[in-house]
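Here the complex is missing one protein chain, while the rest keep their positions.
Labels A and B are assigned to the chains in the order they are written; within every chain, residues are numbered from 1.
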Amino acid sequence: MTVQENYELNIGPQHPSTHGVFRIKVSMNGETIEDLDMIVGYLHRSMEKLSEERTYTQNIPFTDRADYLAAMSNNLGYCLAIEKLANVIPPQRATVLRVIFAELQRIASHAMANGTLVSDAGAWQTPLLYMFREREKILDLFEMTCGARLTTNYMRIGGVAFEPPAEFYPLLNDLLGELPDKIDEYMDLLSTNEIFIARTKNVGIINPKDAINASLSGPALRGSGVPWDLRKADPYCDYDNYDFDVPLGLIGDSYDRFMVRMFEVKESVKIIKQALNNLPLGMHKTQIPLALRPEPGQLYFRTEGPRGELGYFVVSDGGPAPYRLHIRPPSLINLSLLKQLAIGSSLPDAIVTLGSIDIVVGEIDR
Amino acid sequence: MSLIFSFIPYIKRLIVLILILFGLAVGFILSKALFDLSIYSNAVFDFMIDKSSYNVAYFSSSLIGALGIISFIGLVLLVGSWVERRMIAKFQIRVGPNRVGIFGLLQPIADAIKLMQKEVLVPAVADKLLFFIAPVAIFIPAILAWAPIPWGPNMTYLNINIGILYIFAVSSLTVPIIFFAGWSSMNHYALLGSMRTVAMMVSYEIPISLSLLSVVIITGTLNLTEIVLWQSSNSIWLGLLIPFSLFTFFFSSTAEINRTPNDIAEAESEIVAGYHIEYSGMKAGLFMAVELGNAVLLGALVTSLFLNGWFLFGLENYIPPYIIFIAKTVAIYIVLIWLRATLPRFRLDQLMNFAWKMLIPVSIINFFMIAIETTIITNLDSSKYIIYLFAIINIAVFVGLIILWSKIFKIDKFSPEKIAPIFAQKIGGIKAMEGTKSVD
Partner (left out) sequence: MVLTNLQVPGKELSEIITEFSSDSVLDFSEDWVQIDKSNLLKILNFMHTNSNIDAAQLCNLTAVDMLDYFEVHYHLQSLDLKKLYSLKVIIDRDTSSLPSICDIYLGANLQEREIFDLFGITFTNHPDLRRIFLWEGFAGHPLRKDFLQMENVTPGLPSFPFEEEGKQNR
């Protein structure tokens, strides 16, 4: 008598395509996935507990380390939330500088996400390294402004930490000039590549109703065609004054999510150009008390991070440290549909789907 | 002074140029002595036959030839890995290995030393015997397959009448060995990798044999040397005469030797390293070396079967023929590196579909067409130029068949209009989305 059993395969914690210490335990029947269990927490640093012991300003570095590929965006979301809670109004120049840096960070993050997606589809790291070329330049800009490349710690409550140096602007202009051409180059290399299309088209289709119901956000939601972008819907940092479009996907497969990121980079370039034209003179920071004590209250404030709705839920009891600080992690919540998407598909398809959703494990575990 | 400094960035290129010129000069001087290497083994044979029996003489002279081929393989493994790493680095806008020795040329030796120093881990539950045998055994077919390769007019180590069959038989030996490696590791990734390899090799043997059958039927021989001579006597490269066979052979062979875009047996992003995931140290190094050696072997096969072997428009009279042969082999190897640096990877089911639905039927059509053409050629032996006519017809049919098959299986070219962005007209949820669609 033969007994047919599924076998278990541990994808991760150390695996080339889990993008960090993330583990998926799959039960396989041949090459088909029958059951899936995500195991996260290898990078849990209990940021939310630690932040209850530190002042509001001391918590900013934690937000760098939550999503280490989009530190600027996380800084921005946290500082905006605390400013709203404590009624601090940043100077106009700081707001525009914040937009510039947040959009640069979005470009860098999307370059990383798309590069690793193509690597997951099996390209021998060539597109990844091409996209790293632009990301390197952006990280160089960060380094000359705030001294750090990944964990920037640049935004402050009431402004930004430093004024960018004089040589920042010509380099940024050069970068903005060549970025659209470079994006077209990647389009030539990948978007019409038959093998890449065969690997990503119709793989991991998320229909819009499921996407909304499963709390998806960011490119994962827009890839399904839902026109929801917090920069337009709930404008912060005067995003309503900028002229940009929200690219959407057609059917919600991995290819659409890839393309949405590609086009968003072009839109980000547009935003940065407008911001540079309207950069006002003045202070880059307002003076705030060393131990900021907001009024007792609570606030849920969200921004559009590169991976989706990046929310900060802050409860203040009037003391110098937050009574409770919760980070809404888009990477974790975007994974809600992974199980439904992966069951019944083959292992390579599941890997591509995971790559197209774009997770950062530091943010999942916090 | 500043003039001298301005040359500094070009010094490396200058050195390369000087080295190449030096090599060419030395080669020209020695070309008389090195034009045909078979004279050395013949000399050994003549020397030994006076002293001892025929068998001893034959054995010792054949040892010289084997030594030559094996040392070539060893050289290829060292230089090839350096070439591959440097070239891929150039494709990926990096520098590549450049620290050990000039241009990093000693990097492969440093790698080998490092790999030998590393501990070879054996999993506790592994089948020890098979686990030990597999990396050693996989080297045997990789070296044996080099025997009937025609390097030059007299330089064929094993000039047998069934050369193609021999290579086909020997290279099939790789399948069970890879399966041993995957099975004995007791690792699910390794098992998946070896199962994929077996499935893929079994499927792709058929298109390979069909494409080789076309070569055999048109030349009327299985002997590799005679295939090369047929091409030169009819003054056409078989790659031009039967392009579809060349394409089928090349593509299917990339599946057989696990090269991109068909390297699903060791797909890094899916099953990490496939069948050799549990091997470490020099054992893993042996698998990688075999892979590289097989890639060069594919180059040698394509050269002798389709690219007219050691002939190159009369140049073979001035340059040692085996140098031309190696140059063509390296050119094919560089094409393989190029593919590896550019293309993503297929999925297993896509590859299977491609083999069974596309390659095999079209190969059969191609085979029958070539059979008809061969009949015409052999019966009309007076007209030599009919071969050129057939070459044109075959190229046209090659293109036509591809278009026809993509129509049949509805693989239409992805049009650029489809990747134009769709922009949101209105921000919102499902309702706003419906609005967007009606606008389009």
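A few comments on the model shown:
Throughout what follows, contacts are C-beta pairs under 8 Å (C-beta built on N, C-alpha and C of every residue); 3 or more make two chains touch, one makes a residue touch a chain.
The model shown is predicted, which means the values in this text are computed figures rather than measured ones.
Touching the missing chain, out of A:14, A:46 or A:173, is residue A:46. Only one residue in the set A:205, A:233 or A:283 touches the chain that does not appear here, and it is A:233.
In the complete assembly, the contact with the undisplayed chain comes from A:309, out of A:134, A:256 or A:309.
Contact with the chain not shown here comes from a single listed residue; of A:96, A:292 or A:332, that residue is A:332. Touching the omitted chain from chain A are residues 40-41, 44, 46, 48-49, 84-85, 210, 212-216, 226, 228, 233-235, 295, 297-302, 309, 311, 313, 315, 323-324, 326, 328, 332-333, 335-337, 365.
Listed here are the chain B residues that touch the chain not shown: 124-125, 427-432.
The rule is short, and it goes like this: only the chains that are shown with their structure count from here on.
The geometric centre of chain A is 42 Å away from that of chain B, both derived from CA atoms. For chain A in complex with chain B, the residues that touch the partner chain are 7-9, 15-17, 28, 31, 118-126, 129-130, 133, 187, 189, 191-199, 208-209, 212, 225-229, 232-233, 245-250, 259, 263, 346-349, 351.
Per the touch definition, chain B reaches chain A in the complex via residues 88, 91-94, 188-189, 192, 260-261, 263-264, 267-272, 340-350, 414, 416, 419, 421-430, 432-433, 436-437.
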